[in-house]
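A short worksheet on the structure shown next.
The complex appears here minus one protein chain, its other protein chains still in place.
Naming follows writing order (A and B), and every chain is counted from residue 1.
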Amino acid sequence: MTAIQKLPATALAALLACLTLSGASGAGAPGAAPEFRLANRAGGEMTLSGLRGQVVMINFWASWCGPCRQEFPALDQIYAKYKPMGFTLVAINVESEKSDAERFLGQQKVSFPILFDPDNQVSGSYGVRAMPTTVLVDRQGRLRWSHMAYKPGDEAKYIEQVRAALREQP
Amino acid sequence: MQLTRAAALLLLLPATALAGVLPEDRADLMYHYYDGGGVTIDGPSLLVRKKFAEKYAVSANYYVDMVSSASIDVITTASPYSEERTQYGVGFEYLRGKVTYSASFSNSTENDYTADTASFSIAQDMFGDLTTVALLFSIGKDDVTRRGDPVFADEIDRRIYGVDVTQVATKNLVLGFSFETIAEEGFLNNPYRQVRYVDPVDPRGYAYEFERYPRTRTGNAFALRGRWYLPYRAALQGDYRFYNDTWEIVSHTAEVSYTHPLGERLTFDVHYRFYKQDAAEFYSDLFPRENFQNFLARDKELASLTSHTLGFGVAWEFRSPLEFFDKTSVNFKYDRILFRYDDFRDLRTTGVAPGTEPLYEFDANVVRLFVSGWF
Partner (left out) sequence: MTALRALAVLALLFAAAGCSSVEPWVKPYERENLADPIMAWDRDPVSSSYMRHVYEAREGARGGGGAAGGGCGCN
């Protein structure tokens, strides 16, 4: 076999050896979730410290991100179901301008708060490495769990984490 | 017949794999039309793709060429003909994490040529999804026969290996590099085509004999491309490809294209493509005598030629009246291709000394009209 015919076989083997799984979820050693102060679509501002005492799920999203748009209905259901139990969900939009996000939200109505992070300070402080990224903050304001990407069915993992955090003694 | 070999090379590659996400569900129905050099080819093309659970995707393609040919070769050595070529293709994709696995199969049939191709590729995103590396492998088998000759039958074995890298360079710039090697073995010429040689006895001053090609051909293509997002919302792309092969054909292709959306619904694009190739080693428009060398070719596709293309396209997007589609668009694209040959002569000019006929050239019009629906 010539060198060129060997090329794809060896490269293939190496590629296969490097498969990575998506939807990487992780729980690191609990550390404080970075504080933020962001404009709220409903008016005013919202801070993380202002939510202390609740279990908070933070979702980083953008209207240009297909999977982000896809998971909104599931997020809305989770919000509606667990809000009475001391849970809240905030969706932080990372786009530099609001117009595309507003157009999307005009068609996809959700009840959870939408915050805007146009200069990406908060995305950076949370080390967002995929779109979308969903993190869970416990009642003490510690970052407990993060999930990168979204595929249909991932909402089951979100619910599992939310329930576990809600069960914890405050 | 030439058409099908080109079609066999045309891997039914699945639509470009986006990082970590399968392309959208979509159906396209196109009418294609080509008219140039005495050849008119038109027909439909249907392409449908659908994904399931964001993990699997299937695509299918149906394509027909209806050929009416009175090309320069046909006029000077044969008689005008018409024929039809039909192509079916099916593709599968599986997305797992950062890797997309693809397989596709296609079959192309006309009355004297059948081509079957199977293609496989693996694409992986890495470096924080800024880099996508794809490996592709394709294997093809063509069966060649000759109209009016029940005895003649031959075949071609084809292997294609390729590497393709896409790299996000900045927030507004994507770069691409690809390398492909195409190895063919078998009956690589055309069973109807002939070469000419100087023959003082013949009233025309030249006579014909059948072409003779090597039974192997290996070619390499190296391509670079870049697409740049312009701040007022437009895109500019540049492409360059270098090709060479064991027949000593060397070519350069360069293309520039510009895409400009207008408002919410209209998108315009315009492009220019330049192509220049040096003739195959055993090509000649006129050989000095009969049986001059081992291999003989007078196929203008292997000649020294330059082509220029100027084209534009308009797409209009709208909310579909049919509820089934989320969004639909109507597209019109037109290209004008100028072919200029440096060493292939126009034998419709008679009464001159062989080898002094004017160099051949022709212009072609290519039209694509299609509707697309996303669902």
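By our rule, contacts are C-beta pairs under 8 Å (C-beta built on N, C-alpha and C of every residue); 3 or more make two chains touch, one makes a residue touch a chain.
What you are looking at is a predicted structure, and each value in this text was computed from that prediction instead of being measured.
Of the chains on view, those touched by the hidden chain across the whole complex are A, B.
Residue A:Gly124 is the one among A:Gly53, A:Gly86 or A:Gly124 that touches the chain missing from this view.
Touching the omitted chain from chain B are residues 2-3, 5-7, 9-10, 12-13, 15-21, 28, 30, 32, 34, 45, 47, 61, 63, 98, 100, 121, 123-136, 160, 162-166, 168, 170-172, 174, 176, 178-182, 219, 221-223, 225, 227, 229, 233-235, 237, 241, 243, 245, 247, 249, 251, 253, 259, 261, 267, 275, 277, 280, 301-302, 305, 307, 313, 315, 331, 333, 335, 337, 339, 366, 368, 370, 372.
Mapped onto chain A, the footprint of the missing chain covers residues 2-4, 6-8, 10-11, 14-15, 17-18, 20, 22-23, 60, 62, 64-68, 94-96, 120, 123-124, 128-133, 148-151.
Methods note: only the chains that are shown with their structure count from here on.
Here the spacing of chain A and chain B, counted between their Cα centres, is 43 Å.
Here chain B touches chain A in the complex through residues 20-21, 24, 53-55, 96-99, 122, 124, 126, 128-129, 133, 135, 137, 159, 161, 163, 181, going by the rule given at the top.
Contact residues on chain A toward chain B in their complex (touch as defined above): 4-5, 7-8, 11-12, 15-16, 18-23, 66-67, 129-130, 149, 151-153.
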